[in-house]
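The other protein chains are all here in position, but one chain of the complex has been omitted.
Order of writing sets the labels: A, B and C. Residues in every chain begin at 1.
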Amino acid sequence: MGAANQLKGFAVPLTPEGKSSIVPPPPWHYSSDCLAVEYWAEPAAVAALLPPGIVADPRAEGRCFFWFLDWQFTGENDELTDPARYQYREAFVLVDALYGDLRVAYCPYIFVDNDAALARGWAQGFPKRLGSVFQTRSFAAPSAAAAPLAPGSRFGASVAAHGERLATARIQLEEPVADPTTVINRPTTIRRYFPQLVAGKQHEPAVDELTLSLIDDPRIVDMWAGSAELAIPEVAGEDMHRIAPTRVGRGYRFSMSYSVTDLRILKDYRA
Amino acid sequence: MGAANQLKGFAVPLTPEGKSSIVPPPPWHYSSDCLAVEYWAEPAAVAALLPPGIVADPRAEGRCFFWFLDWQFTGENDELTDPARYQYREAFVLVDALYGDLRVAYCPYIFVDNDAALARGWAQGFPKRLGSVFQTRSFAAPSAAAAPLAPGSRFGASVAAHGERLATARIQLEEPVADPTTVINRPTTIRRYFPQLVAGKQHEPAVDELTLSLIDDPRIVDMWAGSAELAIPEVAGEDMHRIAPTRVGRGYRFSMSYSVTDLRILKDYRA
Amino acid sequence: MGAANQLKGFAVPLTPEGKSSIVPPPPWHYSSDCLAVEYWAEPAAVAALLPPGIVADPRAEGRCFFWFLDWQFTGENDELTDPARYQYREAFVLVDALYGDLRVAYCPYIFVDNDAALARGWAQGFPKRLGSVFQTRSFAAPSAAAAPLAPGSRFGASVAAHGERLATARIQLEEPVADPTTVINRPTTIRRYFPQLVAGKQHEPAVDELTLSLIDDPRIVDMWAGSAELAIPEVAGEDMHRIAPTRVGRGYRFSMSYSVTDLRILKDYRA
Partner (left out) sequence: MGAANQLKGFAVPLTPEGKSSIVPPPPWHYSSDCLAVEYWAEPAAVAALLPPGIVADPRAEGRCFFWFLDWQFTGENDELTDPARYQYREAFVLVDALYGDLRVAYCPYIFVDNDAALARGWAQGFPKRLGSVFQTRSFAAPSAAAAPLAPGSRFGASVAAHGERLATARIQLEEPVADPTTVINRPTTIRRYFPQLVAGKQHEPAVDELTLSLIDDPRIVDMWAGSAELAIPEVAGEDMHRIAPTRVGRGYRFSMSYSVTDLRILKDYRA
């Protein structure tokens, strides 16, 4: 094991200096602008996505949130000054669920436009694929193009993969939200999964765990609420449309930050 | 001409409804976050880039600014809510020059990551090519990843084209700038150029004009200054490195907005 | 004009050495693999796209071809060995039309994934926008993944812009086509158009011509025909779906090459 220890990297590739690694080791620090739309999908379609040990939250009646995020990432070496490598955009769905008595959110679909983000996500359990993600930004210089945090401001967002539009949202701000925890208040559970390619064992994944995302110093600031629209169309080769909205609730725009240094394994499905 | 008038679009493609046009007609409204680095290049290399009627500003001694911009665009139809189509990033150089007695900035190189921006730019005279542009952003939620507008915050920026890094900058904020016009104070001149492909006439461009960019309601807010680094390496197939820095001055981070509805033609080179 | 002549470049940016120009001067040499689907659209919708001087071909009854092309480009300096800059993919529609007695094809919509190709296209009159284009390729090494030129081989193709799928095609090869001119036999007409931004003159384009694409040494080889499918869905902000298929004909897969050194101006709409 001696030589192995001399190769460095939290993830691949492992090299003598560790510079080429797809992502630096934790701590991972994040700050973002977020656009999230509350909506309801067919409860049976939501339940069908949940892994063992997680059940649909009957009181939620199929409630989901579709999120779009512009992220800035840094580790301990000023990674935020290398935005070509580490800045990224993300879109995901969170569905209301129960882990025992605990009200949780479960993430069945997530898309990012950056490979460092994909690698961190897989290490946590986020089932990330690549996508092209955009959201209207709020700029400081006054203009018809500025989208300030003010009543009447309109924001749009979208996610596409392999040239197919997977979701489109629009919100119009109405009023600030004094307490963001009235909106965002469930911890996130995910399924950490790494496949096995050895013939005859392809149904025995190398890693298959239910995990709980642990975040340090979470902050949500400048939350506004308003009216919202959301479309999740059916496209070839995808099944996310099965949790398309049957009803759309409120839209939210806010900023969020936290750090990641740890992960909780709730259940090892291979045990 | 009747039928021609029924096809709509400020630019190609022209269609009966005009929806597919690469860009909507003016007014064009813009708001942005900007990172700009003042630097000095070899004065002869700067002078060699200037078109007829524009001369190097002898007092400038080769002074240039390298800009990186995250832009939001809108026209009159809420284009800012379609960020997948209209939000974009840009990088350009401005060199100090004189048009008669007027102190101007001339733009010899510019890169964007969006075709609507490229089309608007060509219509004005900006010699836009496609590139991949990034800058560190300032986020509201406090974090090591947030890059707030505060002393000590570090920002990076870069531009690449066809997989070659063309410029990389870093700045560290020191103090606010009370009056942005002490920094940004020259109107922009450009060369509006559209080629001719007819054999024997390929040296007689269809459009060849010196133009002055006209902007309405310009606003610069939240300007900070600090130390700066800038590299413009030599790469195959490019000549921007000829105005690489011989000396780097201050770095600036600010937000800027304006609208465009008009253009001034200073000179028609074909006349 | 002396100094002006010292700046080089067929198109922007003009520089002392001309290396940074978005595209080198002609001759432009091209070789490609092509997938084309013959189809019929609503004849009135086709006619509505034609510029003055071009009329619908009444015998064509709305016939169109939707093309997908993988292109290799070179000029006189081995540009084909810089594929990151010059290799590209393209998708376009050609609609049957008449210019006087001449049976022509007119190009109302075209998408490319490369800015050098966009610049050359605009110089000719092709109304190019950026898109993401893919087609199944035929590889020499035998495999279920090889898609050989043989009966039963299936090919797919698609084009997307700003994360919206604009067209998807599939063909299945049946038999070789002995004489490609029975399929591809109309010269291409296009509208060369460059806008005017000066206030009050925005409806007077700087360039507005009907042109005829001139090609040297055209070669079409290895043409196969087969069954075909084509979809052009309606998406937000686009109007290409107005010429969606009402009926789909044959699909074709072939290779094509030619050079471009000239352009014919059929009509100057500003005269």
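Going forward, contacts are C-beta pairs under 8 Å (C-beta built on N, C-alpha and C of every residue); 3 or more make two chains touch, one makes a residue touch a chain.
Just so it is clear, the model here is predicted, and its values are computed rather than measured.
When you scan C:74, C:124 or C:211 for touch with the missing chain, the hit is C:74. Within the full complex, the residue among C:22, C:105 or C:157 touching the omitted chain is C:157.
Annotation for chain A: contacts to the undisplayed chain at residues 1-4, 6-7, 10-20, 22, 25-26, 48-52, 82, 84-85, 108-110, 114-115, 118, 122-124, 127-130, 161-164, 191, 193-199, 202, 206-208, 236-240, 242, 260-265, 269. In the full complex, the hidden chain is touched by chain C at residues 29-33, 70, 72-74, 78, 80-84, 87, 132, 134-137, 139-147, 154-158, 160, 170, 217, 219-222, 255-259.
Counting over the whole complex, chain B has residues 132, 134, 158-160, 163-165, 168, 235-236 touching the chain that is not drawn.
Going forward, only the chains that are shown with their structure count from here on.
Centroid analysis (C-alpha atoms only) places A farthest from chain C.
Annotation: 34 Å between the Cα-based centres of chain A and chain B. Note on chain placement: the centre of chain A and the centre of chain C lie 39 Å apart, centres being C-alpha means. Residues of chain C in contact with two or more other chains: 163-164, 236.
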